[in-house]
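Note sheet for the following structure.
With one protein chain held back, the other chains of the complex are shown just where they sit.
The chains carry the letters A, B and C, assigned in the order they are written, with residues numbered from 1 in each.
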Amino acid sequence: MIEAELIEKRTAKDYGLFKFKLKEKLKDPDAGQFVMLKSPDEPILAKPFSIYSYKNRKLTLFIKRVGRLTGKVFSSPIGEVFYVRGPYGIPYIKKIDRDKKYILIGGGSGVAPLNFFSELYPELVYKKLYGFKGRYIRELFEEQSSLVIEEESGKTVVDVLREVYSEGLGVLACGPIPMLKTLPPGSYVSLESVMGCGIGTCKSCAVKTKEGIKMVCKDGPLFRKEEIQWEWI
Amino acid sequence: MIEAELIEKRTAKDYGLFKFKLKEKLKDPDAGQFVMLKSPDEPILAKPFSIYSYKNRKLTLFIKRVGRLTGKVFSSPIGEVFYVRGPYGIPYIKKIDRDKKYILIGGGSGVAPLNFFSELYPELVYKKLYGFKGRYIRELFEEQSSLVIEEESGKTVVDVLREVYSEGLGVLACGPIPMLKTLPPGSYVSLESVMGCGIGTCKSCAVKTKEGIKMVCKDGPLFRKEEIQWEWI
Amino acid sequence: MGVDLSVEVLGLKFKNPLVLASGPAGFGFELQQYLDISKVGAITLKTVTLNPREGNAPPRLVDTHGGIINSIGLQNPGIEEFVNIIAPKLKEIRTIKIGSIAGFTIEEWKILGEKMDKIKDIKAIELDLSCPNVEGKKIWAKDEELTQEAIKAVRESTDKPIIAKLAPDVTDIVKVAKKAVNAGADALSLGNTIEAMRINIETGLPVLKLKTGGLSGPSIKPITLARVFRVAEALEIPIIGIGGVMNWQDALEYAMAGASLVGIGTAIMVNPQAPLEILQGIESFLRQKGVEKFEDIIGIAHRGGF
Partner (left out) sequence: MGVDLSVEVLGLKFKNPLVLASGPAGFGFELQQYLDISKVGAITLKTVTLNPREGNAPPRLVDTHGGIINSIGLQNPGIEEFVNIIAPKLKEIRTIKIGSIAGFTIEEWKILGEKMDKIKDIKAIELDLSCPNVEGKKIWAKDEELTQEAIKAVRESTDKPIIAKLAPDVTDIVKVAKKAVNAGADALSLGNTIEAMRINIETGLPVLKLKTGGLSGPSIKPITLARVFRVAEALEIPIIGIGGVMNWQDALEYAMAGASLVGIGTAIMVNPQAPLEILQGIESFLRQKGVEKFEDIIGIAHRGGF
């Protein structure tokens, strides 16, 4: 695994941007791909995090604190060493229709891969809708206009989507399952799932599709909304 | 347990002096007593370390790197937070004959409690013999004259003891078992033992004495050499 | 709004569900200097045998990733000294006291039961059927028939509530649990340490003098928790869930899996104050959830959760 030293951190409550300096470079990371991040001790399992940004061996992750590993990242001082491997997963760009423009819809930490996508493929982005509950999140982002904050407007990203969506536009979404389920047909949805290996061998991250069981890590994380058998998740 | 922030460290190969700033003060720590030190994660067990020095909530430990916890201490950056509890064990001063002067004999990390003893009770110290294998240890100590370094003189502390010992003097020793076994009758020996609780409840640190099983943590760590049934250890 | 942490079980009212598990807390006297024992629901005293025992030669303890392995070997002063010297002082320990005994023969179980029965301060008797750390000794709980016989022997010698402490590392815990209940156990402690070892690669020899010992601590929690869950699913009997409880979340998991009381051993060794932190955590969790009585969450995982 690649040594990853924490060199910058900015947090707002339970969300944070964490920049790591890697000992080796990642191989051609693309938007929608993720890395497996491991703590030097507990938990022993590496966990998946989408690439939020990457340049010159500097990897930025956008992390929501929910449990042990994310808690460890939040409480780590600058200089703490973690380990990463990857990038894994199929880049969004290889799965989507490149002739469309996309509304990027992110909920919470789901914003991470969308940010990288908009950095790499600005020409494919029609609009960004990054949804959060509380206004404290504004501290973390420079680009304030993409933020849809429920506490401020009473609207969720899905509400706003309904207002701006029109036939012909694509939807590229990453966020909680309930949000993904409400999206229009044809949307591309980036799934989360508990992962073990991240590379398709251990069968931990199963999702049931019209064509049978697929692995989120190897066959995804992006799927067309219609492929998924949502009731199984 | 008391939060203990690492505020200073000086190491020479596998030995080091580590100063911690405690959140609360220790209750009347005395020489020969130890604290239980715990890492914030692994290993889960707290481990015993003699007090090397203590003043104003600043606790110094003299540690030899041998395994997981000690390894963690060595690799920790300044600012890392550990936990301590204690002090435990019977102060040397309560067990020894106060009418004597003592040769303090330390082997390796066994030097720690003797240093504290000589700080608190200089009037009871006849001579200090702190034994180490390699000369690199000189970097760690200001008081160079107490050091007996095998690599330099070819002599161990026990060799030097034979030269300076005379009837009427006391011996107060802490170090490896083989060293303790060779000491003159009447010597006071400070034992090490694997510990669980450090307070006498769990029965992990048993030592067999003429009066039956005793617990190093609660009944020791200091014993008269004659009390111990050495073959059991 | 106060949260009611008390648990009524075995005809006793425990002020809260935390029990100091047998062993790590000794008889409570030393621990008392570092923990206000009156704050915990109960203490199960260190196991007592018929004859005094020195315990095993050292090293008796080694740690692992997420756990510790001990081979203390039931060091204790024997039942006579316990009755004559320890028991009269037990009133100093101001919580419910559960006596723990281990016999090597049926006859011994009987005698131990009788002696414990006479001690007024002992409110229940736990049968340590599962200590893996005595050389040459059979582990009673590894044989359903022996389990049954031992319990019957004690059952005949006392009217105090009997708790059978079973081994988690058996093929079918539910089967053993059923036998124990049929034989007259009023409650089950699930479980004890699990046979384990470490080898010192430098010497090529086991680290512990006894070679193997019993694993406790966080490592075993998910294992024992599943045993508690299985037994609670199958039987109507009060369970003391024991194994790897280090924090309030662990304690709640056991309760939700079906344990009425929760034992802590290793956590006491790591930090004698651990029980207080655990109780605080349980209380504020329940308050936040709007649960008024701890008893309401016992076994909730079998009833569809919250």
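We take it that a residue touches a chain if its C-beta (ideal position, glycine included) is under 8 Å from a C-beta of that chain, and two chains touch if they have at least 3 such contacts.
Source: prediction; values computed, not measured.
Partner chains of the missing chain, restricted to those shown and counted over the full complex, are A, C.
Only one of A:Ile44, A:Ile78 or A:Val164 touches the chain withheld from this view, namely A:Ile44. Contact with the chain that does not appear here is found for just one residue of C:Gly23, C:Gly41 or C:Gly66, C:Gly66. Of the listed residues C:Leu215, C:Ile242 or C:Leu261, the one in contact with the hidden chain in the full complex is C:Leu215. Contact residues of chain C toward the unshown chain are 64-67, 69, 142-143, 169-172, 194-199, 201-206, 211-212, 215, 218-223, 225-226, 229, 244, 246, 249, 252-253, 256-257, 285, 297, 300-301, 304-306. Chain A meets the missing chain through residues 1, 38, 42-46, 68, 83, 85, 193-197, 199-208, 212-213, 218, 232-233.
FYI, only the chains that are shown with their structure count from here on.
The chain with its CA mean position farthest from that of chain B is A.
Each chain gets one centre point, the mean of its Cα atoms, and the points for chain A and chain C are 45 Å apart. Mean C-alpha position of chain B lies 35 Å from that of chain C.
Here the CA centre of chain A is 52 Å from the CA centre of chain B.
In chain A, no residue touches two or more other chains.
Multi-chain contact residues of chain C (touching two or more other chains) are absent.
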